[in-house]
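Every protein chain except one is present and positioned as in the full complex.
When the chains are written out, they are named A and B in that same order, and each has its own residue count from 1.
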C-alpha cells in the first residue's frame, strides 16, 4: 500500500490525483490488474469526472451544496454534517483497471479527491493488484 | 480488458448490461474472483438496482432530474452539467464478485449503464480478476 498526501486550500475543493495513481502503477511496474484508491477521511471522498473545464468541478461542488445545505439543522455537534453526507454521496474509493502499465480512464476522465471540510492535510491510500 | 458497446436512444436511459458481464466471465472461463465494469464517459455512469419493474428505472431517472435540474444555472459552457453531476452520484464503476463462474447479483439486482446525456454510442470496459 502506498500513501499520497494532499493539502487542500478551501472548504470545498476537487483536486486531480490521476497523475499520482499513474505514478504508483509505473513505480510498481504493474502491467495489468486493478488499482484501488481509498480516502480514509469521513468528510472527503473520491470521484471520477471531467478534468478539462474547471467549471465542471465547480458545478459539482455547487450542486452538492444545494443538495446538502450548510444552513439546515443537523444533529452532529461538530457542525460538519453536510461534509459527511457529501462524502457518502461521492464514495470513499474508486477502483480502476490497469492495462499495459496504464491506469484506464476515458478521454475526459480524471480522478478527483473531493474535499468537503477543508482546508486540511489529507491522505489517499493506493493499492495495486496484478492480474 | 474487454470492451462492450452500447447505443443509447434517449437523453436519460438505464440499460441492463448484466448479461454482457456474465458473457465476459463465461468466455474467460473465470470461476472465482472479481469483475470490474468501468464507464469511461463523464456524462454517464453505472449502478445496480432492480430490473424487473421498469418503473424503478424511471423513478430513479426522474429523482436524479429533480435533484440536479436542467433549468438551474451552471458554469460549464457545454450545457450538460447536470449529466456530469449525475455521473458522479451514480459512480463510474461497479465491482462484482464472481463465484462458480457466475456474476453474483441478488435476486432482483441488475447492472445498469446510466445515460444522462444521450443519445450516443457508449462503451463499458470489463476487467476480470481470478482469485
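Just so it is clear, a contact is a pair of C-beta atoms (placed from the backbone, for glycine too) under 8 Å apart; a residue touches a chain by one contact, two chains touch by 3 or more.
Since this is a predicted model, take the numbers as computed values, not measurements.
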Option from B:25, B:44, B:60 or B:85 whose C-beta touches the chain left out: B:60
Touching residue (missing chain; options B:6, B:39, B:94 or B:124): B:94
Omitted-chain contact residue, chosen from A:18, A:42 or A:58: A:42
Residues of chain A in contact with the chain not shown: 1, 34, 36, 38-42, 67-68, 72, 74-78, 81, 84-85, 87-89, 91-93, 95, 125, 127-130
Residues of chain B (touch criterion as defined above) contacting the omitted chain: 32-34, 47-50, 53, 55-56, 58-60, 62-64, 66-67, 89-91, 94-97, 99, 104-109, 129, 131
